[in-house]
Structure formats: structure tokens, C-alpha cells
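Take a look at the structure set out below.
The block that comes next holds chain A.
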Amino acid sequence: MEAMYLLEMRQIDKQFPGVHALDHVNFRVRAGEIHALMGENGAGKSTLMKILTGLYRKDTGEIILDGQQVSFNSPLEAQRAGISTIYQEINLIPYLSIAENIHLGREPMNRTGIDWKQVNQRAERILREMGVEADVTQPLCSYGTAVQQMVAIARAISVQAKLIVMDEPTSSLDEKEVEILFRQMRKLREKGIAIIFISHRLDEVFEICDTVTILKDGKLVSESPAAELSKLELVSRMIGRDATDVLRRKNGVYQGTGGVPVLEAHGITDKEKLRGVSLRIRQGEIVGLAGLLGAGRTELAKVIFGDNPDYTGTLAVNGQEVRWKAPRDAIAKGFAYCSEDRKAEGIFSHMSVRENMTMAILPRIARRGLVNVGRQKDIVDRYIKSLSIKTPGQEQLIRNLSGGNQQKVLLARWLCMEPRLIILDEPTRGIDIGAKAEIEALIQDIAGQGISVLLISSELEELVRNCHRVIVIRDGKNIGELESDMLSEGNIMRTIAQDILQEGGACI
Partner candidate 1 sequence: TDSENTAVPDADVGVDSGESEVLTVAFSQCGNQNNWKVVQTNDMKEKIEARGYQYIYTDAQDDTAKQMSDIEDIISQKPDYLIVSPRESEGLTPVLKSAMDAGIPVILVDRGINGEAGVDYTTLNSADLIWEGQTCAQYMKEQFGDERCNVVELTGTPGATSTIDRNKGFTEEIANYDNIKIIASQVGNFNRAESQKAMENLIQAYGDEIDAVFAHNDDNAIGALQAIKAAGLKPGEDIKIYSMDGQKDALQAIIDGDMELSVLCQPRFGDSVLAIIDQLEAGEEVPAFVKNEGKLYTIENAEECLDEAY
Partner candidate 2 sequence: MKKKNLFYAFCKKHGVVFALLALILAAALLFPEFASYGNVTNILNQNSMIGIISLGMTFVILTGGIDLSVGSLAALSSVLAAVLSPKGSLAIMILVPLAVCTAMGLLSGLIIAKLQIAPFIATLGMMMAARGIALVMTDGGVSVSVDTGVAETFRLFARSYLLRVPAPVWLFVLLLVTGLYIARRTRSGRYVYAVGGNEEAARMMGLQPEKIKIAVYTVNGLLAGLAGLILASRLGAGQPVTCDGWEMTAIAATAIGGTLLSGGRGGLGGTAIGVFIIGVISNMINLQGSLSSWWQSIITGLLLLFVVMLQSHARANGTGSTEIAG
């Protein structure tokens, strides 16, 4: 009987000051299954996993692994017991090489010490299998989030584990990588390894998972085989009400006036990735940027936002040529940029939600450098409500919020600026389905108010659903542009594939 479950967590309870994060939750996983853990932002998924891996101490409850009661005091102990983890926030060492990050803690040794040759070769092999092309001897921090995420995955699945915890591994991956990941996951399942999979992308869950456990507000809602659940039902259980309205899909056609484009970028070339990419956004238009991993989308966003002054090509705002020296110049012209790397480039982790949300708007709510705290609080209040950010209050430290809620605070930081153009780099990364719908609605809404949006997303579906026009880039060059009827996931994929084919042909 007992042996049926590889892992059983019974009556797990966890309190944080002001938050009852887990309320006597039962959670169990069979060997050789892929088990989805679902729930809204702040439902307690990550907390449950952190308790499992010994990062947090539980208040009450017991954990039974392989028929034995266990209680881990550190991730090391959990690792030794065969639990391997990918945490929600990428937790790797920025200055160490990719290869080292994959092997840290279990480096192959030879007589004279660490066998670097083997470290690098193995890392290269693992990553190649996963379709990632990167120089494994380079420091991790010289790569973007997607590569980092793949490295974290590579690290987790290259150990001998019984159970692998994956807390939102796909949030910064695009379709191709997700497919690779799933292939790996299936292989692992065949070997009898259990996987706990957390994701906010429903399609993924239905594609890969066997069982689904749903949490809401720290309480267990249900556990059932994936096959017995419909999408609608799953979402309804997660949000605790009928979800028909959440699953709406719509794609508007650009209604705005033509006129001078709000932003026109021409022939942008930088020192690393960009090779003459061009782009035009009109007022109130939502333009999507699609491309494979490392296509240069983030780099382009940074040039547009003035974070990389080292480029050639021209930028024009409302027809006037500009040259930014720093992001604040772009901000002054009404630009906003919500970064894809929320930990490294977004949050001020020891500061409160209030301080985090208003960091960019301060000059506007201050007179002669004096912050008008009343107005500040009003704004924060308004956005906590309108984005339904789950926090005990404005003064909560942002690091104590769940990942998705942190993302919402960052979004609010820019939305409250009422920008002319907002660049959203993976804005729904780690955001639950309900909130995602809200954010998508919000994007439509702000576009309706005449704000232009540049949307970068790895979820093609999201682009198709929201954008008026999608620009496809590859290797820092435009390879296509899709609009209205032509705009579909299939067409985007086809554009990319064609380009790869052409190039491949040319090469041979």
C-alpha cells in the first residue's frame, strides 16, 4: 500500500508573518509519473516544494519518501536522498562557467583534481542533446535567461534522482525548448523517475502530465488524473469560480490612425547580436516580437530603451531622431521597459512593495525631491487592486511575495507611469492563468488608450492572441512580418523554419 507512493507529504502547514502559506496540505506522488502542481500565484506551490527540499522548515506535518519518514534540513540532504530541484528563480552562480554550473557539487575528478576536460565535454554533450548551443566555458552571466534556464534543467536532470522538482521550468522557454524539455521528461518517466511539474501554461500540463494536484490559497483543492480534467474545470478549480470568462481569446485588428509612428528603429546593429534589425510601432498598436532563443529580441528591446548606447542605426520617436545615453532618456520620452530577468534587473529585494512599485515614477510624485507619500500610497493601492496582487500590505518586502506577484508589482511599476510605449519582455512569465488573462486584457486596454506596446513573448499563442502585428527575427535580422489574417502560430513557425532552411541551403 505504502509503496505505491514515492512521496507523501501529509498535513503540511506553514505560516509566514501575516500569511498562512500552507494550510495542512496533503500531497503525494507516485514513482514514474509526471505530477502537475497547479494553483494561482501565491497559492503555495513553491513553498511546498521548498519545504520538501529542506529550504524552508515546515511548521507541522510529515514527509514520507520511499516509505521512510524524512525531514531535510538543507537542499544538500534532499539531494542526497535523491531529490533534484529546479527552483522557480534561476539559482545558479553567475560568474562560474556553464559547465561548472551544471556539475557544481559533483565534478568528475581525476588524479590531479577536477577533470576540467571531462566537465566541459560532458556539459557540452548534455546541452547539445538539449539543443542548446553555447560555449560551456563562458561564464553563465554572459547568457540570457533562456540559456540559464536550460542550464538549470540540464543540471537537475543530469543527476541520478528519484524525484525531480521543476518549479516553472518553462516560463522563459519558447516552444522549441519546451519540446526538448518534454522529450527529456518522458525519457525520465520511462526510467521510473517521478517529476513534479509546476507551470502556469495549461496546454503544457495537459500535454505531459499524468496527475494534477491543485492548490488554492494554501489549501489542497483536489488531486486527479489529468485525463479526467477539462481545461475549464482545471481553471475553475484553481481560481475557485467559473472560468469561462478567463479562457476567452480575442485578437483585435489595429484600429488606430496611421500617422507618424511612435517608434521607428532602422538598421539597428550592435556589437553582439543585432544585425540591422528594423521595427515600426504606431500609436496604440501592439507589436509582437517573435523569434527563437537568442534571436536578439531582448537585445533589441535594450537598445530601444537606451540601456545599450553602443549601436549603429537610427531610432526615431514621433519622427524625430533620438539617441539615448541611458534608460532615463527613454523614460523621459514616455518609454517603459519591463525586463525579462526580474531578479537581476527588476526587483529591489529588501525593499517593500510600495518602494518597488514607485521607483520609476518617483520624480513625478515628488515635488523638489520630496516624495508625496500620500499619492504614492494611492497609486500602490490602486495597482494592488487592479492587478489583484496578493500581498499582506504595501509594506511587505517584495522578496516575500510569490514569483507571479513580484512580476505584477514590476508591471505596475511601469503601467503607473502611463507610458507612450511600453516594452514588455516576457510579461506573463510566471503569472497564473487568471492574472495572465487580466494582464492580456490590460494590454488590450492600454493599447485602446493609445499606448503602444512592444510585446516579447516566448509563447506564440500569447503573441497571436494579443498582437496586431508580429515581427519575426532571427540572428538579429528581420525575417518576416505577419499581420491580421496571416497572423497565426503556424505561420510564425513556418517563417522561422523557412529562414533556417534557406540559410542551411546557402551554407551547403
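For anyone wondering why these and not others, all candidates are chains of the complex that A comes from, given by their letters.
Worth a mention:
Simple rule for what comes next: contacts are C-beta pairs under 8 Å (C-beta built on N, C-alpha and C of every residue); 3 or more make two chains touch, one makes a residue touch a chain; residues count from 1.
Note that the structure is a prediction, hence the values are computed from the model and not measured.
Touch between chain A and the candidates 1 or 2 in this complex is found for 2 only. Of all the residues in chain A, the ones that touch candidate 2 in their complex are 53, 55, 74-76, 78-80, 85, 87, 91-97, 100, 104-105, 107, 109, 112-114, 116, 120, 137, 155, 271, 307-308, 310.
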